[in-house]
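Notes to accompany the following structure.
Note that this complex is displayed minus one protein chain, with the remaining chains in position.
Moving on, here comes chain A:
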Amino acid sequence: MIEFRNVSKVYNNGTEALHNINLKVEKGEFVFIVGSSGAGKSTFLKLITCEERPNEGQVLIDGQDISHIRKGKIPYVRRKMGLVFQDFRLIDHMTVYDNVAFAMRVVGASPKAIKKRVPYILGLVGLQHKAKHYPTEMSGGERQRVGLARALVNNPSMIIADEPTGNIDPALSYEIVDLLSAINERGTTVLMVTHEHSLVKHFHKRIIQIHSGEIVADTAAISKEQQAAAQAVATQETVAVDREAIRRAKEARAKADADAQPYATKEFTAPQNNDQANG
């Protein structure tokens, strides 16, 4: 599906973004790509979307070498992938329906096909009732679902998501990744760049860690059985330590209450809702 063979990328200003990357992502995989800012994640994605070309090595999509592809053929490579962005990239003056339909229209789909496909996809991301709403009237989580619907509507074989949860309430982030997982289970390859460790830990998927332009870790996904086993062990341990823990917790609570007495008047401030701020 996606293969990197000895890929290096040096930008014109001399920055070496990627160094000798070798990687294979099979059809139907779900891969998290993690790494700090400037590690080379964006370059990695840009090489897949044909925005940049590698200086060395080959990038293969479905066995086709795209590192030296003609410019005119790039659009057809991009039709194989659905892109999801951190900033959603929705068109504010179009309704949800039109935003999704737009993606079909610009690749030349017939009005009939659009009419049939868009409601289906909106149903898939759970937004059929919001088809006539405008993006500005929606929450970040909902907007990203529109973005996801748009990425899916042309039936791509892979979804490439660049920090799709970056602008979303942490609680809603799980929803988005759940959705991506569901899509993945239908056979679509998913590549997701993220910063959020909690997400990566929660979903037991393959993790590729990039650091200073090199792959420093590639952890295989934990299968469902392994996952269940791990869960079971964790539960047993929890049960064993439960009684002891409860006793300790009670003691700690009593002590904390006593300590907190002098500060009783101090108000607790809830953290700001990130989502609203970003909207």
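As a working rule, contacts are C-beta pairs under 8 Å (C-beta built on N, C-alpha and C of every residue); 3 or more make two chains touch, one makes a residue touch a chain; residues count from 1.
Simple rule for what comes next: contacts and distances are computed from a predicted model.
Remark: of the listed names "NADH-quinone oxidoreductase subunit A", "Cell division protein FtsX", "Oligopeptide transport system permease protein OppC" or "Carbohydrate ABC transporter membrane protein 2 (CUT1 family)", the one matching the undisplayed chain in UniProt is "Cell division protein FtsX".
When the whole complex is considered, the residue among A:A103, A:A131 or A:I207 that touches the unshown chain is A:A103.
When the full complex is taken into account, the listed residue touching the unshown chain is A:E51, out of A:E51, A:D65 or A:D178. Although one chain is not drawn, the whole complex shows that of A:F4, A:F85 or A:F203 it is A:F85 that touches it. For chain A, the list of residues touching the undisplayed chain reads 42, 45-46, 49-51, 71-72, 74-79, 82-83, 85, 89, 91, 102-103, 105-108, 110-111, 150, 154, 162.
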